[in-house]
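And then chain A:
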Amino acid sequence: MPTAYLPLLVLQALAVGFTALILAVSFLLGPRRPESHRMVPYESGIRPVQDARRRFPVKFTLVAMLFIVFDVEAVFFYPWAVTYRQLKLFGLIEMLIFVAILLVGYVYIWKRGALEWE
Partner candidate 1 sequence: MGDSVGLALLFPFLGFLFNALLSRAFPRGLSGIVASLAVGLSFVVALTTFLALSALPGSQQFHAVTLWTWLVAGDLNVRIGLLVDPLSSLMLLVVTGVGFLIHVYAIASMHGDPGERRFFAYLNLFVLAMLVLVLADNFVLLMAGWNGVGLSSYLLIAFWFERDEAARAGVKAFVVNAIGDVGLLLAAFLIFVSYRTLDYDQVFKAAGAGGAVLTAISLLLLLAAVAKSAQLPLYVWLPDAMAGPTPVSALIHAATMVTAGVYLIARTHPIYTQSPEALGIVATIGALTALFAATVGLVKPNIKRVLAYSTVSQLGYMFLGVGVGAFGAGLFHLTTHAFFKALLFLAAGGAIHALGGEEDMRKMGGLRARLPLVYWTFVVGALALAGFPLFSGFWSKDEIITATFAGPRANPTLGVVALVTALLTAFYIFRAVFLTFHGKPHHHLSLSEHFHAPGPVMTVPLVILAGFAVVAGYVQVLGGSFGHFLQPVFNRYGPHEVAVALNPGLLAASATLSVVGIVLAYVVYGGDQALARRLGYQFAWLHQLLLNDYYIEDLYRLVIVRPVLAVAGFVGETFDRVVVDGAVGGVVAMVRYSGAALTIVQTGNLRGYGLGILTGAVVILAYLSYLGGWGG
Partner candidate 2 sequence: MAPAQVDFVPLIPTIVVTVTALAVLLLGLWLRGEQGIWLAAVSIAGLVAALVFLLGLAGPAVSERRAAFDGMIVADNLSTFFGAVALVIAILTILLSEHVLLIERFSQGEYYALVLLTTVGMLVLTAATDLIVLILGLEILSISLYVLTGFARGRLGSEEAALKYFLLGAFALGFLVYGSALVYGATGTTTFGQIANVLRAPGASSPLLLIGLGLLLVGFGFKLSFVPFHMWTPDVYEGAPSAVTGFMAVGTKAAVFGSLLRILTEAFPALRAEWAAVLWLLAILTMILGNFAAIAQRNVKRMLAYSSIAQAGYIVLAVIAADPLGRAGVMFYVLAYTFMNLGAFAVVVAVADRGDVGTTLDHYVGLARRSPILALAMGVFMLSLAGVPPTAGFMAKLFVFTAAVRAGYVDLAIIGVLTSAVATFYYLRVIVAMYMSAPAEEPAPAPALRVPGPLLALLVIALVATFGLGIFPAVTGDLVGGTLALAK
């Protein structure tokens, strides 16, 4: 057993132990007074009208997916912005190409009608 990994094991043990400890403590010490108001998801919020597990239009999924795709791609801008000064013109051109590819995708989903709701 390489000793180099020992701290990792300790960390794991600590993480698991601490979680268990917190759960156990709140279970043992916390007062329990079950009543109907306390059992709803949002105790002082709006009353749920029905079960959360219901079907909803697939369009939500589509939009969510498209959002994630473009959002994650936007993340690339951050490291680029940080090193922009070192990369100079080369960096600018590279990013323009990247944006152009994004743009192709954008035009494509627009024309295919993925953004239209009805």
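Candidate selection criterion: all candidates are chains of the complex that A comes from, given by their letters.
Brief remarks follow.
One rule holds in what follows: a contact is a pair of C-beta atoms (placed from the backbone, for glycine too) under 8 Å apart; a residue touches a chain by one contact, two chains touch by 3 or more; residues count from 1.
Please read these numbers as outputs of a predicted model, since none were measured by experiment.
One candidate among 1 or 2 touches chain A in this complex; it is 2, while the rest do not. Of all residues in chain A, those touching candidate 2 in their complex are 86-87, 90-91, 101, 104, 107-108, 111-112.
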